[in-house]
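Note that this complex is displayed minus one protein chain, with the remaining chains in position.
On to chain A.
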Amino acid sequence: MKLKIKMRRMLLKHKLMIISSIIILGMIGLALFASFLAPNDPNFVDIAQKLQGPSSQFPLGTDHLGRCILSRLIFGTQTSLGTAILVMGLMMFISIPLGIFAGFIGGKVDYLFMRICDTLMAFPSFLLSLALVGILGPGLFNLILAMVLVQWVYYARVIRGMVLGVKEQNFIVAAKVCGTPKFIIIMKHILPAIISQVVVLVFMDIGGVILAISSLSFLGLGIQPPEAEWGMMINDSKPFFRNYPSLMLYPGIMIFIVVIAFNLFGEALKDALDIKRVGGGVE
């Protein structure tokens, strides 16, 4: 009986994983093949066709400048998802080496690192990004810069914590006694031990990054028109919300689907990569 429940739960998890990965892959496909899939030019303005309902030429209608909403949604995937992945990648590029370095070396280096982290984390991170973009000026590059500069601290700190947990294990001490150089210890013993947790962390948080990018774009600080982006599309449709709520609904639904897909995928991955199971060769 108990096994049955366990198996059903496993299957459910698998289902979640399959569904969420299909959605994510679909989104990536949309982003990669946007120019083939979009029925119209997303930036082609035709005021005569503005605010139309769904039709065969414009499957989801047009916005206030007569641009095809479906095409803009598809091209928006490119910017939203691409930017989010880029931001996440850059953050990992900074925080994995720094987190491991601080955690492994310890002592004064670690202390200094932690105080820098504390200082940066004392500000609300979104507000800090907002202020930073405000200073740097709106634009895609500045948005990425602001988000990476503010948020890498959090990840570096989490990774440092993971390293501290692994570092105390006897096999690290044994490796030191064996005369293994520090760099090899990091690459061979520490990185493999934490990488699965880091991957889970990335997938759990990428939804948040997408939300943050959309929010900043909604405020007009991120991607600049006429480039299509979901958050900006919501912003554009603000004045017409009363009469044309669908304008705001479509990009909102897209954001919702992508964020929830990434979160579910992260959850499922967390279960699948359970550390105990990663460790052993055979169950």
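The working rule: contacts are C-beta pairs under 8 Å (C-beta built on N, C-alpha and C of every residue); 3 or more make two chains touch, one makes a residue touch a chain; residues count from 1.
Here is the rule we go by: contacts and distances are computed from a predicted model.
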- line: Expected UniProt protein name for the omitted chain (select from "NADH-quinone oxidoreductase subunit F", "Xanthine dehydrogenase family protein subunit M", "Electron transfer flavoprotein subunit alpha/FixB family protein" or "Nickel ABC transporter ATP-binding protein") would be "Nickel ABC transporter ATP-binding protein"
- line: Answer key for A:T180, A:S215 or A:S246 versus the chain not shown reads A:T180
Statement: Among A:F33, A:F123, A:F171 or A:F241, contact with the omitted chain is made only by A:F171
Message: So one chain is hidden, and I want to know which residue out of A:A193, A:I234 or A:V259 touches that hidden chain in the complete assembly.
response: A:A193
- request: Write the list of chain A residues that the hidden chain touches.
  value: 169-171, 173-181, 188-189, 192-193, 278-282
